[in-house]
Structures are given as C-alpha cells and as structure tokens.
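Only one structure is covered here, and it is reproduced in the block below.
Here the complex is missing a single protein chain, while all its other protein chains stay put.
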Amino acid sequence: MVHSKAAVADGNGRFSIQTLEVAAPQGDEVLVQIKAAGICHTDWDSQSWGKPLVMGHEGAGIVTHIGPEVTSLLPGDKVMLNWAIPCHKCFQCQEGNQHICEVNSPVTAGNKASGGHATLSSTLLDGQPIERAFSLGTMSEYTLVREAACVKITVDMPFSSAAIVGCGVMTGYGSVVNAAKVKTGSSVVVLGTGGVGLNVIQGARIAGAAKIIAVDINPLRLEMAKEYGATDTVLADKADKGLMQAAQTVKSMTNGRGADYAFECTAIPELGAAPLAMVRNAGVACQVSGIEQEITIDMNLFEWDKVYINPLYGKARPQIDFPILQQLYAKGDLILDKMVTKTYALDQLGEAFADMHAGRNAKGVIVF
Amino acid sequence: MVHSKAAVADGNGRFSIQTLEVAAPQGDEVLVQIKAAGICHTDWDSQSWGKPLVMGHEGAGIVTHIGPEVTSLLPGDKVMLNWAIPCHKCFQCQEGNQHICEVNSPVTAGNKASGGHATLSSTLLDGQPIERAFSLGTMSEYTLVREAACVKITVDMPFSSAAIVGCGVMTGYGSVVNAAKVKTGSSVVVLGTGGVGLNVIQGARIAGAAKIIAVDINPLRLEMAKEYGATDTVLADKADKGLMQAAQTVKSMTNGRGADYAFECTAIPELGAAPLAMVRNAGVACQVSGIEQEITIDMNLFEWDKVYINPLYGKARPQIDFPILQQLYAKGDLILDKMVTKTYALDQLGEAFADMHAGRNAKGVIVF
Amino acid sequence: MVHSKAAVADGNGRFSIQTLEVAAPQGDEVLVQIKAAGICHTDWDSQSWGKPLVMGHEGAGIVTHIGPEVTSLLPGDKVMLNWAIPCHKCFQCQEGNQHICEVNSPVTAGNKASGGHATLSSTLLDGQPIERAFSLGTMSEYTLVREAACVKITVDMPFSSAAIVGCGVMTGYGSVVNAAKVKTGSSVVVLGTGGVGLNVIQGARIAGAAKIIAVDINPLRLEMAKEYGATDTVLADKADKGLMQAAQTVKSMTNGRGADYAFECTAIPELGAAPLAMVRNAGVACQVSGIEQEITIDMNLFEWDKVYINPLYGKARPQIDFPILQQLYAKGDLILDKMVTKTYALDQLGEAFADMHAGRNAKGVIVF
Partner (left out) sequence: MVHSKAAVADGNGRFSIQTLEVAAPQGDEVLVQIKAAGICHTDWDSQSWGKPLVMGHEGAGIVTHIGPEVTSLLPGDKVMLNWAIPCHKCFQCQEGNQHICEVNSPVTAGNKASGGHATLSSTLLDGQPIERAFSLGTMSEYTLVREAACVKITVDMPFSSAAIVGCGVMTGYGSVVNAAKVKTGSSVVVLGTGGVGLNVIQGARIAGAAKIIAVDINPLRLEMAKEYGATDTVLADKADKGLMQAAQTVKSMTNGRGADYAFECTAIPELGAAPLAMVRNAGVACQVSGIEQEITIDMNLFEWDKVYINPLYGKARPQIDFPILQQLYAKGDLILDKMVTKTYALDQLGEAFADMHAGRNAKGVIVF
C-alpha cells in the first residue's frame, strides 16, 4: 500500500487535493508512479459528474509494481497511459475498434466504472473505494491500472510529452490516419485550432496532405497552426453562421470544389455540420470534437455523396498506435515538447484550469 | 426528323400529351425509339419544375439512328437508358463518381439543362426547343440522347423490365454494393419497402447478407419484402417517432448490438437520422431516399463511430453496372419482371399516376 | 480423467487406434466429447511428421467439462472447433489476422506445439504426453482444447456438418469473402473443384458473383461444381501446361479480358501461377491450395497490375466467421449436409483414407 496525493473531484463541480491509499496490484494490474499528467477540458467537466472521482485521464510514469499475471511490463519500465484499455476479445476489439471496446470502454459504458478499471477497492479515500476517471485517474502520485492501459516508452521522450500522447495527440492524429484515412497529396480543412485541432493539422502534415487549411476566429491560433503544418489559413468571422462564408473561401482555395477532407474540432454544437460545407462532393467530413447536442441540419449539406464520420479517440489501438507515435516523435515528425506550453505542480491545478479557460496554453501538464 | 407523341409537363403542375418534332442525331447523339418508360414520384414532381419538360427519366428502346461520332451503338441495338450520362473526363468521373459528373449530371447542375443533354433545339414543341427531363425525356415515342445515356441490352429481357433498371433498381442495388459495400454474411436493416427499398433488399440478398430486416408500417409491403429477400420483418407503429421503438426491436434481433448496415428508403424527412439508431457502433447508416429538408438531429445518434453516407443513384457507373445488372437478371438473381406490376399506354399516364399515389403498384411502366 | 479411443499417428507414415488418458481441463481449457471429425489430406500427411500425434484437425462435439477461467462456454454446449485458436493480443491478432496469430498458430509456429495447445501432459498415451495435431486432435472420443478453439453451435446443424466447417468450408468461403473480397456482380474462376474448390465456388455464389467458371480435368467434378454454384465450366486437358489453353477459354467467356478473380485450388505446384493467367489486368489471383515448392514463374504473368494473394485458412476470425457460417447454413445459402458424402466409425479410418485417395467423396467424416 502506498499513500498518494491526488486531485479528487467531488461530483458537484469542485476538486480538492487529497491523499489516497493505493493497494498493491492484483491479477493483470500495474502500479504506476505518475510523472506527468495532461490537463484537458474533460478534466474540468469531470468535477461535475455526480460522484467522487480521482481526476485525470492523460498520464505517463514509471511502473513500480506489477500483478502476477502481467507479462509485458517490469518495474522500472516507463509507460504512457491510454484510456481505451481494450479487452482484445469482444466483437469491437476483434473488428479493430479497440477504442470502443464493449467491455472496457469508459465512454460506451456510460457514467459508471467499466471493465477496464482496476479493482475499485484498491483505491481508497478516507477508507472508502473511489473510482478513477476513465479508469486511469492520472492526477495522482500513484495510479493502479490494468496492464492494457500501459504502453512502454522506448524512445527518448520527456514524461510531460509522453503524458499528452494518450488523449489529444492520439485523437487528432488518429482521426486523420485511422478514421478519415487521409490520402497523401489531398486537401484538408481543419475547423478550430485548439489542442485537438493542432494535432489534426500535424497528423495531416505527416500523412502528406498537399494543402492544409486551418480555420479559426483567433489570428494567434492560426499563426500557431502554421507551426504544426497548416499551409493556408482562413480567419473566420464570429458572425459567420455555420461557417458558410468560410466555406466559400475554402472552395475558392480548392478549385472551387471544396476540400477532400474536413475536420470539425471546435466543440461548438452549431458547427456539427460545418465540415460538410467545406468538402467537395464525395468528400469526407469528420466530427472530432464530440458534439452530443440536438442540432438542426440542412440535409442538403450531405449532398452529394458526402461521408460523415464521428470517430472516438482517433480509433486508437494503443499497442499499435502509441509505439508509432513514439517513432514519429523520435524521427522529428510529431511535435510534442513544444505543445506542452506550461507545467504545474499538482497543487497548482486551479491555476492550470484558469490558464486553460483563458486559452493561454497549447497544453498544460502537471508534473510530479 | 420524326414526329413523337410525348407527355409534356407545363411547369405548373400539369401535363398533356403533345406531339414533338425530333431532329436527326448530331455528333455523339442517338435517336432511340422508346418501347417502355418507368414511372416514379420524380416524374410527378417534374410537372412543377417551373418550365416545360418532356417527361420521363427511365426508359428502354431501340436505336434507330446514330450521330457521326457514335462508336459503340448501331441502329437496331436494344438499349436501356441512364441519366448519369457521364462525361468520363471530369474530376468526379475520374474518381469513379460518374453519377455526380461535374459536367453532365442533371442533379448537381441544379434545375437547368446539363452538359448531358442532346442538342436542345433538336427537340421542338410547337416549333420551340423544349428540354428533356434528366436529359432523357423517356415518356415520348422517340428521344434524342447522348451516346453515354445508352447501355446496350445483351440478354433476353422485356423492355418493360429494362426500363426500370435505370432508376430505382440501380439506386437500390448500387447503394448496397457500390456505396455501403455490404459485406457478405453481415446484417442489414431496410427502412421503407417502397420501390427503392425493395431493390435495396434484393441488393442485400444478392450480396449475401445473412440477415435482412425489413421495417415498414404496412404489413402488405413487409410480405412483399420477403419475396425480394427480407429474412425478418418489423411492423413499425406510425406513432413511433424516429423509429426508436423499431430500433430496439432491431437490436434485439442483432445480438443487442444493432445491425451492421441500415438503409433509409422512406423519403420521410423526420427519418433522416433513423438508420443511425438501427446500427451498431461503427456501423454504416445509408440515406437513400434523398431527404433535403432541414431536420433536427440528436448528435448522440452518430456515436460511436458510425458512418453516415448519402449516395446518389447507387453510385452508378452505367457502362459497368448496367451490364452486371443484366447478368444478374439472366442468372435469376435480380428480380425485375415481377416488379413491373402494371403497364399503361402513354395516354393512360394520368391513371398510372393515380395508381402510384394509391400505392397499388411495385412499379408502373408505360409501354409503346 | 477420461479414457479416449483415438487415431494416433506414429510419425513414420502409419496410424493405429489407441486409448488415451485425458485429464480434466485447467485454466481456460475445455474438454470436448467429439461427435464428428472431418478427414482431409492433411490428416494423411500428418502420419509422417516425425513424431507421434493424436490425429484430426476438424471436429465438433459437446462440452463436458470446463476449466476455471472459461467464461463463454458451459458443459452441454455444442461446439465446432477451429485450429486458429487466436490469442487476440499479438500484433497479427490486433491487425485482424487471427489465423496467423503469432502465439498460437500451429502453422506459423512450424512443426512444434504452439501456444494454442492445451497442457501437453494432460493427454497421455502409455503414460507419456502426446501432442494433438493442430492443437486439436479431433479423431479421438475426447479432446482437451483451449476455449478459443471452440465456437458454440447455435443453429440446428448435424455434428457431421459442423465438423467440416472448421477447415475446407472456412478456407474456401473466407478466401472469397475475407481475402479476395469478391465484389458482388463480378466474375470468378476456380481452378480445381475438390473440397476447397467447391467451397470457393459456394462462397462466390453467396457473395453474388455474376459469373463463376469452374475449371477441372474431371467432368464429374464439374457437374458437382454446378450444384455448388458454378455458372460455367471448362473441362481442362491434362496436357494443358500451366492451363494456358484453359486461360484462353476463360478469356473468351469474359469479354476477352479475363476474370476479375481467380482461385487456385488444385494443390498442383506447377499451377501456382495459373490463376494469374486467368484474370484481367488489375485482377486478383488467389492461391488457396498452399503450394510450398520452388516453381518457375514467367513474370509476365503478373502484368499488368495483377494482385497475387495467398491467404491461409480463409483469414478466419473464428468467433466472427463461424457464427456467420452457421447463419448462412440456417438460411439455406451454405451447403454442408450434402457435402458429407460418407460417414465412418473411427475404426474405419483406413477405409476412409482409401475412399479419399480414390476421390470417391466430397468429404468423409468420422462419427462417434
């Protein structure tokens, strides 16, 4: 048993720093000493999910203990964490859709601990079991996870960079490469250049898109977009409903036809159908930001023959994709270090949230 | 020049039988003596398109004269007509999307004569040029079309059967085989068992779907659906908003998961998102009926990882697909003859429309 | 522990009927009472693999006991067996290639017990552990296998039919549907109409191939081919080297161009490249029969743009594919019962081999 300082959500919109007791790993469980934990909007939201939670779903660290059934890891291994934690045996895992594992996904399971969670009673707060966000709970000095939540780090990479791979980087890159399967030489539009948008942009750059058009209402973000691979930018007007004017500009930049692919990364419900307006007939519109509201859609936007997809987590197969992301980083293609704009101590989580809401960071990371 | 009796729309909701003068073919044009012309809802609508039109977009007949540049047809050839009339050279044709040809499509061109139309001034009504619906105008004893509108009939097939291939049959079969690419052994749901729905069903049967679930509010149509290949049926309730109850029934029939594919063939705008509710995570929802209204969609329906497609005309490549449809008919796999419930003389078009609106026919066909 | 009468190969070309002692299942193991075991040429070969073996790699039966980690089966369940026995976690399993599992495949492992084998020491002959062929050893009253070797039978199907699914049926069907991905409406050539060839033919029929041309030197087999779905036949001449004359005939039947797909199912090394001669430019040639010799190939045969594939076991993912094969059987599409030409008692294995070598059976099956 170890004591572990952690950020704990109360379920009613607040968090506090508490000390947990974490038991030794059983079965295929792994105890990881967290060295860095990424912060994203989902963490903020997780304060209000109606139940106490160990916060954090992005992280990297060092294995300290392993359960008796663990076969691929040893104490001392550096690991990056993923929240797909695939079971490998269900229908969706067999279909290659490990990110929507029918047994372990924290997302398809709804708001309850999924099969991917380590023994609930092995993490205690005030003597009571407490659930870990996304079966990970990375904003904690130690976390107890399933073996399938860990991918070994085999390249030279700071923990703060490793920590962010497992959410926005995978989501952006994977939406391009695994989901939309952007063809080399094609044209791509990216709506919204926040953290995920930048990773869509660099995914498109790595995949060899010939034209990458970033669209945002913030000129500073558009400048940043160029550093990640945007070849062109469109400064949108806040008053441009559904981005219809921006769509005209995009068309004028793509032979009057529209782009081959468009990715929606704004998390603005009204823009759920906007990527359809950006692509040519038979193009692919990809909604990345997880819009879940009811919205009104002009069905003409689907015409003609457009394909609309809505991938979760970049269709991550962590044991396949994370090593590739490590290789692309080592090769110099995948930008990570620069994306970590600022690091914080766990005690500074409040400040980190404030910076995030002010849009001051590409990505903030808590380091331990 | 030939005289040709034809059904002519006045643009204001009415039609009349008139006599046209049709000139000899120029360039790559072909003069076809129509032997049969299918009737569908689009023909009814075409009465109100704000301009006079020679009606009809489904047909088959015999080539009587060819223009000097025609290379693939001779007088006496039997042909079935298509309204894609691809140019073969534009971007979309090169991409394999002949059905949305950037030059010739009557649909992507909007409500004006597209590049696929034969010389406008070669069809005269009262001495004035008149446009042909979908560049075909098949409800006419003779029609002047481009060579690419014709596919030779090389199997033994009645003209009345050949006439219907070029619209609903191609759309249904192609939505399954070309667009959704239904995998052999998979499960398929079809919403709506009208003419196109029945062809989706038989497309799925030919493609080897293991389970084909037909959904309709009309029990008689469900019986008919079985003749075309449905293995299971769900009688939906008219009050079942968005078919959410039917979706539960479908899930119970598909391991609680939902089908691999769902096809919307109802032409009811409110059901535009219904196929999403029928498919499993990462399944394919295909909207076939051409919904073009604004509708409200719960974006949760796209989760998780569902694919939404909206193919036109079954992604027809007529010179590739129509000969295959002929082969499948000759082999006994594709049902056509039985689908032609009733034939009419041109003078009986009014009666034919009445039967269509009353739902009395699988398909009505005018014979000459 | 149960006593089990079994056919045992001596490794030097002979077999005998012996009595084994089989221990209770451990871990994820399952004890299956075999009701039927298919016989194929591999069984004959397995007599000469240099070591004693419990023979048989095709089988179906009833679960009698389960190990403590078994989650998907109960005693009394009817099961069909597969020899892929995927681990679900290795690179190839994650890629969807369960049939070449890096841990469990009996084929990629070479001639030694793979990870898919149940505890070796739990099957004893004369007190010594004995290996089971393909980790199954189905020619035995009882066999101890891993859970992943079993797929539950959920439709009404005789055990003798179930027994043959797990080898030639899966290989033939899967080569068409999973490997070559034959498109509905296309043309297919099948070289050799033995057991696997017939299953390729029926796979192509179920997938909706418009033309299925069977090629063989035996006119009786060609007649049988028609029952399984061949639309056309070519009687080849034994003197036709590389089937070059047959290829000309095939071309004349396919617009002078060649078929879209060709499958080699002859097990004649000299014909390894023959399917290339049968297909059109950019067509797919599929070698199904497992040729492993050195052969001379005219590289012109690959031109232009032909694709050559060599799938093992029809790219079987047993837990996905076997239930589909059951559904297709229940639906009447997959022919199984008729394929079992003759059944034998275990004591008649010698006679069964003799019938097989004489070509008297589509498929012989031992029943218990």
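Labels for the chains are A, B and C, by order of writing; each one numbers its residues from 1.
Throughout what follows, contacts are C-beta pairs under 8 Å (C-beta built on N, C-alpha and C of every residue); 3 or more make two chains touch, one makes a residue touch a chain.
Just so it is clear, the model here is predicted, and its values are computed rather than measured.
Every visible chain touched by the undisplayed chain in the complete complex is listed here: A, B, C.
One of C:Gly13, C:Pro129, C:Pro219 or C:Pro269 touches the chain omitted from the figure, and that residue is C:Pro269.
Contact with the undisplayed chain is limited, among A:Glu69, A:Asp237, A:Asp333 or A:Asp347, to A:Asp333. Of the candidate positions B:Lys89, B:Lys241, B:Lys338 or B:Arg360, contact with the unshown chain belongs to B:Lys89. Residue-wise, the contact with the chain that is not shown comes from C:Arg257, picked out of C:Arg14, C:Lys241, C:Arg257 or C:Lys338. Contacts to the hidden chain, counted on subunit A, fall at residues 176-177, 183-186, 203, 206-208, 210-211, 231, 321, 324-325, 327-328, 331, 333.
Take subunit C: the residues that touch the chain left off the picture are 91-92, 95, 97, 99-100, 107-108, 179, 255, 257, 269, 272, 281-282, 287, 291-300, 302-312, 315. Residues of subunit B that touch the chain left out of view are 88-89, 91, 93-96, 98, 317, 319-320.
By definition in this document, only the chains that are shown with their structure count from here on.
To fit its Cα atoms onto subunit C, subunit B must turn through 180 degrees, a value rounded to the nearest 5. Between subunit A and subunit C, the centres computed from C-alpha atoms are 43 Å apart. Remark: subunit B and subunit C have CA centroids separated by 42 Å (rounded to whole angstrom). Counting partners per residue, subunit A has 91, 95 as the residues that reach two or more other chains.
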